[in-house]
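Accompanying notes for the structure given below.
Omission of a single protein chain aside, the complex is shown with its protein chains in their original locations.
Labels run A and B following the written order; every chain starts at residue 1.
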Amino acid sequence: MTVELVGLFVIIAVFVLMFLRVPIAISMAIPACIGIFYLRGSETLITFINSVIWEQSFHYTLSTIPLFILMGQFLYVSGISQELFTTFQNWFGKIKGGLGFATIGSSAMFAAASGSSVATTGTMGIIASREMLNAGYNKKLTGGAIVAGGTLGILIPPSTTFIIYGMITEQSIGKLLTAGIIPGILLTLLFMLTIAICVLVKPDMVTTHSQRDVGWKERFRSLKSNIWIFILFIVVIGGLYFGLFTATESAGVGALGAFLISLLRGKLTKKTFVDAFFETIKTTGFMFAIVLAAFTLNYVLTITRLPYVLTDFLFSLDLSATMIFILIVLMYILLGAVMDTLAMMVVTIPIILPLLERLGFDLIWFGVIIVLVIELALISPPIGMNCFVLNGVAKDLKLGEIFKGALIFIAPILVLITLIYIFPDIALFLPNTMQ
Amino acid sequence: MFSIEKLISYITLVNKWVAFATLVFMMVSVSYFAIGRSMGHPVLGDVELVQFSMVIVIMCAMPFTEKTNSHIAIGIIVDKLPHRVQTILDILSHLLTLIFSILVALFFVMKLDVQQSSDLLRISYTPFKLIIVCGFTGWALEALVKLVQSISRLNNKGVMELENERGIRVDS
Partner (left out) sequence: SGNSTGSNEYVYELNFNIQSNTTHPFYTEAIEPWAKFVEEETDGKVKITVYSSSALGTLDTAYEDIKGGVYDIGYVSPMTNIDTDLFPLSIGDLPFAFTDSLDVMKVMEKYRDNFLTEMSDQAVWMTISSTDAYQIYSNEPIKTIEDLKNKKFRTEGPYNIDLVKHWNSVPVSINYVEMYEAMEKGTVDLTEYTSIGALGFKLEEVSKHLTKIDKNVAQLLFLMNGSAFNNLPEDIQKKFEEVLNPKLGELIGQLYHTQSADSIKTFEEKVKDKGGSVIIPSEEELKEFKKPSKEIWDKWVEEADKRGYQGQEMMDYFLETSEEEGISKPF
């Protein structure tokens, strides 16, 4: 059996196990270990497992992940999410489709303190779904707006996805995080535009018109809760941008800052304090299990030279860079339909890295593209984590309705991918001007 | 069996609290390092302290993650199958998890004699490699508990019918 064939069998085994509901980390690790054992024997397998687990856990940069997760947890505990929504409600409530804007806006604000899309969806989902449904928004639009808003969690910094991408590609985490700011704001606006177009084209998407109309004084007063997050964002991401902190340090300061905010707001009890940590530990556990397993899988794929075979094949087709780019995005859309997003990224990036380098793509820029295709994956059927999470927290919304609503928001993401392909500066302007 | 189960959940509990304490330490110390450094007083060995803390947090998180069913699995096909088939596949999952985690623990025990210490603070790696052994052993034990539970469920038709459909567990 040629080594390339071994690689192929390993990949197939991974997919079979995944769809048998075997935990993703185990689905990757077991075939990979068998592959290593088959190709290079037990001594190599034992040495490799020792090296890879030690290297990936004795890791400075990756400590940003638990710390940023912790920061989001504290913000959640602090009860700020409800106030965020109310603020946007005060400002946009009068406009038709305004609650949709409020959902997107408050999700974007929450994203500025949370590194995860699923956490953003889960947090805003509880609040926004209730308000939107009560105000007569149809279920599709409600579900779609919430899961789309949730995807902003990994585009607007902080973002665990950028961190893991940066670790795999050896790019600066600080630059990657800042690269997400402008695309994040743009996507927020594009999502709002999508809602505006929806209610314009199909006015029956909102049956009763919200009567919420508060004075300017109240509007400005309600900005207070946003100020907290804004200050935290400036300290954390500003500190990173202006070179005061490393990525790990800014995550540490962010977590401590969020802790202080929840303390000052009087929302911290012994229970909520401990729970914030336990939630973080759980998330850390499953994320690192996947990362460790994916690195094991990557080793076996590398020694079977599968990535190089793929690169050579694509180059032999003599396609233009744009065509290859489109192929890559299409591949991710297909994979993203059926795969877990973290696993998708850690498995595929090392495979296409030689290709990206040969094409001369900027890896910071490509990081933003990857995050956008992952956002697509999070809301596309049949496997779309954001939709599952919303379905879990908002029982009034059926999974089918959420997915149908989510489809509307695929368009703005694709528009943004196209825009960033044509104007790379949308992503690169900020990181290139970093101090 | 009951007392063994109790012992296992006690081990997981200890791991969980160790991870908790380390994470608290990490949050506070990283902020301290950051502020110290930006004021012109870098702490020597700050990076290594974070690295060692990470090993503890990750490894001690493993048993707790398994106990709380937090490892991501894709249930899109299996969720629709008859409960008996689901339980059989659960047994497969738990068995593979058990094999993997026990093997990793074993592999680390086999290489424990490799002497190494950190560059700067000259802290030995060995205690931390033992923590990796503990973490993966704890994970294996939790998987074992679930394996036994699934097998007994398979033999008990009443429980089988009562069992709720399991959704997909998530986070990203």
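Just so we're on the same page, a residue touches a chain if its C-beta (ideal position, glycine included) is under 8 Å from a C-beta of that chain, and two chains touch if they have at least 3 such contacts.
Quick caveat, the model's predicted, so the values are computed rather than measured.
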(request) Report, in label order, the displayed chains that the undisplayed chain touches. (result) A, B
(request) Kindly state which of the options A:Ile46, A:Ala179, A:Ala255 or A:Leu335 is in contact with the chain not pictured. (result) A:Ile46
(request) From the listed residues A:Ile95, A:Val235, A:Ile303 or A:Val415, report the one that touches the chain absent from this view. (result) A:Ile303
(request) Spell out the interface residues on subunit A facing the chain that's missing from view. (result) 3, 39-41, 43-44, 46-48, 50-51, 54-55, 60, 170, 172, 174, 242-244, 246, 299, 302-303, 305, 350, 357, 434-435
(request) Against the chain that's been left off, what residues of subunit B make contact? List them. (result) 37, 40, 42, 44-45, 47-48, 111, 114-117, 119-120, 122
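Quick note on the criterion: only the chains that are shown with their structure count from here on.
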(request) Would you mind pulling out the distance in Å between where the CA atoms of subunit A average out and where those of subunit B do? (result) 23
(request) Within their complex, state which residues of subunit A touch subunit B. (result) 17-26, 29-30, 33, 45-47, 49-50, 53-54, 57-60, 62-63, 66-67, 70, 116-119, 154, 161, 239, 244-246, 248-253, 255-256, 259, 274, 277-278, 280-290, 340-342, 378, 382-383, 385-386, 388-389, 392
(request) Using the touch definition up top, name the residues of subunit B that touch subunit A in the complex. (result) 16, 19-20, 23-24, 26-31, 33-35, 37-38, 47, 50-55, 57-62, 64-66, 68, 70-79, 86, 89-90, 92-93, 96-97, 99-100, 103-104, 107-108, 110-111, 114, 125, 128-129, 132, 167-168, 170-172
